[in-house]
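Left out: one protein chain. Kept in place: all the others.
Let's look at chain A:
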Amino acid sequence: MKNIMLICNAGMSTGILAKKIQAASNDTIKVHAYAEAEYEDYLDGVDLILVSPQIRFLADDIAAKSHKTVKTIAPQKYGMMDGKGIYQDIVNEIGG
């Protein structure tokens, strides 16, 4: 099962989104949300990192530290909490 990590400042707004993406995937992927201060402790087995738009300026930094693929979530989809749309982006990125 693919493992997706969402990161925002406090892990709050991504926390809401994580549930929606998980639901949109029919539980075929695992999605967890973390605060930017703590994510480094949970990198094991993560296939893709999605960074929330409000901390997009940290995406390079996170990519350098994690050695993983890091993408920024599109602001509009983030605002709409568009679990389906973001799940589709995930599938396009790493496959179901």
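General remarks:
Operating definition for what follows: a residue touches a chain if its C-beta (ideal position, glycine included) is under 8 Å from a C-beta of that chain, and two chains touch if they have at least 3 such contacts; residues count from 1.
Basically, contacts and distances are computed from a predicted model.
Per the UniProt record, the absent chain's protein name among "Permease IIC component", "Xanthine dehydrogenase, molybdenum binding subunit apoprotein", "SigE family RNA polymerase sigma factor" or "Chemotaxis protein CheA" is "Permease IIC component".
Touching the omitted chain from chain A are residues 8-10, 12-13, 16, 35-37, 52-58, 60-61, 75-76, 78-81.
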